[in-house]
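My questions all concern the structure below.
Every protein chain but one is kept in place in this view of the complex.
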Amino acid sequence: MNAQMRRNIVQTSRIFISLIALTSACQATTALAQEANYRASADPLELTVHYHFRDQYVYTQDWPVEQKAAELTNVRVRNVASSASTNSKDAFNLMITSGDLADIVGGLKDDFNRYGREGAFLPLDDLIAEHAPHIKAFFEAHPAFHNAAAGADGKLYYIPYIQDGTLSEGWFVRQDWLEKLGLETPETPEEVYAVLKAFREQDPNGNGQKDEVPYFSRNLGNTLRLMNLWDARVSGSATYGDFAVYDGELRHPWAEQNYKTAMSNLAQWYKEGLIDPEIFTRGPRAREYLLGNNLGGMTHDWFPSTSTYNVSLADTIEGFSFRPMLPPKTISGDRFEDARRQIVTAEGWGISVANEHPVETIKYFDFWFTELGRQMANFGVEGDTYTIVDGKPTFTEAVLTDSQPVNAQLWEIGAQVPRGYVMDYDYELQWSNEIALAGMQLYEACDCLKPDFMGVALTDNEKAVYDRYWPSILTYMQEMQQTWLLGAQDVDSTWDAYQSRLEQMGYGEVLDVMQTAYQRQYGADQ
Amino acid sequence: MSEVELSEVVKRYGVMEVVHGISLTIEPGEFVVLVGPSGCGKSTTLRMVAGLEDISSGTVMIGGREVSQVAPKDRDVAMVFQNYALYPHLDVAENIAFGLRVRHEKRKVIKQAVAEAAEILGLTEYLKRKPADLSGGQRQRVAMGRAIVRRPRVFLFDEPLSNLDAKLRTHMRAEIKRLHQRMQSTSIYVTHDQVEAMTLADRIVIMNGGRIEQVGSPMEVFLEPANTFVASFIGSPPMNLLDATIEIGDAGPLARIKGADTAPLPIPDAFRDQAAAGQRVKLGIRPELMRVDADPSTPGLACQIELVEPLGAEALLHGEVGRQPIIAKVETLSGVRDFAAVRWLGVDLSGLHVFDAGSGRSLKTASA
Partner (left out) sequence: MMKRYFSTLWADIRRDWQLYLLLAPMLIWFAVFAYRPLAGLQIAFKDYSIFRGLEGSPWVGFDNFRELFANDLFIRSFWNTIILSGLGLFVAFPVPIILALMFNEIQNAAAKRWAQTIVYLPHFISAVIVAGIVITFLSPSTGVVNLVIRALGFEPIYFLTQPEWFRTIFIGSNIWKEAGFESIVYLAAIAGVSPTLYESARVDGASRWQMIWRITLPCILPTILIMLIIRIGNLVEVGFEYIILLYQPSTYATADVVSTFIYRTGLQGTQYDIATAAGLFNAVIAFVLVYTANRISRRLSSTSLW
């Protein structure tokens, strides 16, 4: 059953992989290594790399994956970033300021595009066209991804880390409470209301106290996720509070009419105690605390980590069953999942102007887009962390049963680090909890993700407009959002003032530049 | 009725006893000076009278009332401190008024008292100044003014002049004396300076090692020191104390100075009764009672002079008598000029003192 289910999921997730697979998936790796020529440089070449990421890691030549890659490509990287730094942004800025650029620089999209246009990084398109057949093929297959990563001048200044799979989060509900109270999994806003109300008032945890917290969340993105029930969206992308695409037009979801309806209803729900009264201050441990103390009823959160509570709490709370459920239908009868994985991430690497071997470097980058390179970037070193089973890279038993999570093990050897590569969703499926897998299968089948807004690259003038207005507008939006939910101000009576205030703060100007940039970048696709 | 009476007053810090049962009676209007080397317990005794130190045992009475357990402010005493204890943020008038102000006296009363005290102390033109803008002597006067306005039963002075230079000290000393004569208030004054003690006191209390060595009028303690400590403490330069042995001669007891190549000296009558043959004694000779122009046939001491310190009208001769150091204070205006050549010091025998070498006590029998 388990194996069967896992295989099914793997199958469904193949939709994506099959698109990007460039060589036959059945080909054995060992054969790959022998046949293909991965040489990026005729003579052994050393390139310096400065890639400090996620505030704690540095890209290093010591990783087994990198050593193997050096063997195959003849290109050896040498880390020049300080591992003592605890702020990646600072480390990056420091290097830029010093003017002493490494050959390969890792960082974030906005920085690549800004400093690329100022001349710090090489535009990569010509190099890719001439020397990087695998990257070229990938972007040809996915022009939207190229657009998402490119700068306002349409040029690509970095090779992004590209994620696989689209699902990230889903709805979870205490199935055992539903059963205890004789309720069905809610399918409509009315049913969600009824369920939350019942959780609140009918003492499903049976301790005689009205201490249940019907809806809770541990992070900003999910605090107001219930607004989906009224068709409103928390964000148009994986970034919290981002713009969304409405029929080819960029707008902000928090300026939409359905947002007003949603907030107005949510304020009422909050008042009735259906939403955690402490939702804004509970913090990142909310899930652990509320589930662990048998208090929380429903949330919206990541599939894998949320599912594990079924295992960890099985002994302490009798009958504990916190299961994924499909997004309820909205008042308009739609059904959608708001959260998703960002496919083209902002992380990646580029070639600095100081690099005297751009051709070799792009060839080295290209290696990670070959099948073997991608395997190594995802699974580590063959024979070490994975073997080929039925033509597919499969983690060894030792890796799967180690006390450390699989991803943590991989980070230590240089796999799953945000170099420019394409993630293989299979890596995650191989060690995901069954309940999580079942949930994701449910969502895959539903196919109810909204299209992703992949971000725009702004020109200097556009960026100036954006920077001038947008941070203040977002601040104001968040401020009003909480004020409404907490009931400090009435939504219906203040909505018009809110809208005109947004206009006054420059919302229109920001939309204009965003729309212009969007047209420029994605216009061809529409 | 006595104004202040200490009986068997003891002060201990932990196991260390620093004042060993002092008894002292002070009459109304009397100016008593506690004098002694540092660490002798004189300040501690004063502070016990003030109430700033607790009394370990014994009693203190002020104005016939036992005050051992009474707070300082209720003892009706005022105190002048060595470092003046002026409040730096208050001007002279406010400093003087402080004691009255905290007692919530009427504004009018305070104003009048301050004006009066300032008048007495000659501070009238400085009333608006801050302590920092005053000279040492002026500050001292302000400190006294602060005590005066209180019109206390007893004034307590804790080395009030020791922060002043020598000239100012002499001046202030006289002022304090005049002030006392004018106010006739009971005063207890602590000092380590014997000159202050001699000039100011009605009675001097000489203390040493937590005990009273002698109580008496300035001339009493100078002329009739009760023991070697008092003898060497009062007088400048101090009394010479020479080791000697009593011999009984034809005319009565004689003191033979140890190691000296001179005839033994007869001792005054008052000391004879207690002198026994062979008794080891200290023979006390005031430096002022020695003469250089004496004939070696007159009673005196054969000596070697090693150092001459001319002071003007007088000179100090440092020398040896039978290997014992001796100081003589002689007039310079008489005939002899070459003091270094002096070999014989004439002694006024009537001024000799004899102390028991062991106990240090004077052999003088109470004068009849």
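Order of writing sets the labels: A and B. Residues in every chain begin at 1.
What we mean here is this: contacts are C-beta pairs under 8 Å (C-beta built on N, C-alpha and C of every residue); 3 or more make two chains touch, one makes a residue touch a chain.
Keep in mind that this is a model prediction, so the values were computed, not measured.
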Selected residue (touches chain absent from view) among B:99, B:145, B:284 or B:346: B:99
Selected from A:40, A:58, A:120 or A:298 as touching the chain missing from the view: A:120
Sole residue of B:52, B:115 or B:168 that reaches the chain not shown, by the stated touch rule: B:52
Sites on subunit A contacted by the missing partner chain, in the whole complex: 93, 96-97, 99, 110-111, 114-115, 118-120, 211, 277-278, 280-281, 283, 467-468, 471-472, 475-476, 478-479, 481-483, 486, 488
Residue numbers in subunit B that touch the chain omitted from display: 50-52, 71-74, 77-79, 81-83, 85, 87-90, 98-99, 102-103, 146, 150, 156
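Here is the rule we go by: only the chains that are shown with their structure count from here on.
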Euclidean distance of C-alpha centroids - subunit A vs subunit B, Å: 94
